[in-house]
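This report concerns only the one structure given below.
One protein chain omitted, others in place.
Per-chain residue numbering starts at 1, and chain names A, B and C are given in the order in which the chains are listed.
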């Protein structure tokens, strides 16, 4: 384990699109992390990604990467068929893992991991269901927990991708795409899914022979709640992920890129409502962080990267005129000095 | 200057609400930064904030803080009347500064800073107009630059705060609030403001005697473009910041917490449109970052902080049933093993 | 048949909520119609409604009402079990009928009506599926017909009522509520429904014992297209009727009380779009009609019912000042004469 001051040193196993994305964020955006080891079955790809990360080296053997001295934790983004062995090795060494979904390729091997981990003093394996960290899903879960929407009864999910490769078949639409909704349903409702049904409508033009796209997946939970999932991998219409919860006291919709929209009794009859940011913190928090990060990045090179003194001066001159305009009620000219 | 591997060491001058917010983000969220020195005229406040930041010490003299050996750059969030002296000291030492607005309290002193900085080889002072880092303002600027909206003609700005202290008078509404729109107009249109007019409607109940709230501010630019600004400090209705650009080929509105809404010719007549995320990266980038950051934070303490193996196993079991349901067209039961 | 100048004389059979609503609109809003005969099994109710309609009389026998000399056409809003006999009597006499749904209570008797009508030279029976006359449904159908949305693949329907009486059981949810979606699916897709499945989630609190509310109804069509219908009679959240069509080239949503929202490729990537009224006709057509109708209604009594000369004078005075303000660029006072 690193001490509290030191950065966490990470190995990233598998640097295809997803792993490379993780490696990049861990090395440029996340605070307190350092990618030290890159592993990929394709040597060239490993070299390429490692070359983009200061201080990272390539380790061709994934198990050696997991065992390396300069590795405190592991991110597994390799193909699913390697996960069982790699995760088990991390558990053996006792270091934390972020494993991209799927945890393993089948329920049986996943359950063996569950059992192996249960023998440890505390859990070490996190699975990459990243929607649990999305602001809107968190909001929706909090709304359910609050009871303000009554008993949750139904979930309507829409999951559309713009396009898919021909080999992305109906089974992969379940295991690679609907798997997110499977976790969302469990996360939001807090109970297990007990049955699955799949309805296969006439396919969209361009669907490979023998496959179905779109499909409707019906999930039933322990408590008898039902979720519908439209999965449409070749929708041609951007990436749309929507979830509507229907409760006994209203409904809530997320995924229109505009925060949560609720319906239910309001101050003036039944309403459709969106929250408004109570203060500038909520509205501009991300802008502040971006401002600070870019300032820090530039300042480390002795530069700035944002509005400068001329902008400050011009604003001051306009505000002086503005204050005079408040006082006089007249239109006040602004005159700027020459720009050096 | 720190070397490329080391963190940038920062002094934060003034740790009222804004400075404390910056100090917190610099020490917890921003990568590559470390707050080493805290300064505030109120000793107790300085101690309190410094106590929340590992490795930070209090320096009671702002000029000593600027001169300190363990300071590579400075964030100035002290009251505006101290800015001129503090910024000048940073320029003297030649280190980067992020100065909260206002740069200084009047145009004359701000222009002296401009001149002083112009004598240096490169600019060192950034002013805290953080809206330039807000995704929506950046989008709007890019739209203007693209020419797709034609000539920019008018800007309608709304700036509402939920409430204000009694001493927040009409002049401060200009210098503390409208100053953001002043910069927005300059940023979006890329030209200077040449005249200001203020219209004072009947005030909202609760406005201090002799003051006006709301007010309408009219800004005219070099190119004859006009911006209207509604400033309403005691609106009682959350924090609402909206900007609508009217161009010769359409209009664009930001600030409804849902991305940019454009109007103009579309594929089926004149339309109001919002962009849809093209891929999961745009839609869930922030969720991925949050996932990684929380994983790293927990992993440094040997823990995880997210969905675990049971979630991975349960998803695998449901997906197995789902794949069977695709094949059979029947409703398939999911049976889970006992949870350890 | 009435001649072209004369009003159509109507009998309304059954004046419960729906029939009374029709009778009122026919006598006050619809042009060219006159309600002459009211029939209801409940004599008191018939008298009450007839009393509200100038020129209408009560006829206690529905078949006598259909046969009456002063009846050119019939609106049937009686309970469904009477429809078969009443519709047949209208067909015998050869006069047009608007029959509220259901046409009859079962498919067999409905088919006998179909056959009886087929023997006539032209159809005479219209069924009360009024959504076919709703602007948004018409727009959605035209979009499908245009081909701009590609092949229709899926329909997601939501049908929520605020509340329901205890005797409104799960079967009535199908025959009284989902029947609208049944017609919508046939209307939009232009093909017959070939299979139905109903999913019964855990019921909302307050659902009568042994009943299911909400339910999910899955409709499959000849062409293999699938529609999902959420029917929720006791939603507690207003009257919400939404329909989303998913096509191979985009999707379209109606029912958010804001016109049709489409997603698909746009001028700037994938977009969510709403049409904007091209001219004032589209935007204010209804206002113009209301204005004219209220003017006519008042003028028949020698009065007016809208803005008057003072409003016209005041507007003229302000516009005169406005034209001066255009010319001078100055603020121009408006001074009004004394109001008589």
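The criterion applied here is as follows: a contact is a pair of C-beta atoms (placed from the backbone, for glycine too) under 8 Å apart; a residue touches a chain by one contact, two chains touch by 3 or more.
The shown structure was predicted, so the numbers you read here are calculated from the model rather than taken from an experiment.
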item	value
Residue of C:51, C:79 or C:307 touching the missing chain in the full complex	C:307
Residues in chain B touching the chain absent from view	150-151, 153-154, 156, 158, 162, 199, 201-206, 214, 216, 218, 220, 223-226, 228, 230, 232, 235-238, 240, 246, 248-251, 256, 263-265, 269-270, 272
Contact set of chain A toward the excluded chain (per top definition)	148, 262-276, 278
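In this text, only the chains that are shown with their structure count from here on.
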item	value
Self-contact between copies chain A and chain C, residue sets same or different by half	same
Chain whose average C-alpha position is farthest from chain C's own	B
Cα-centroid distance, chain B relative to chain C, in whole angstrom	48
Centre-to-centre distance between chain B and chain A (centres being mean Cα positions), rounded to whole Å	21
Chain C: positions in contact with at least two other chains	263-265, 269-270, 272
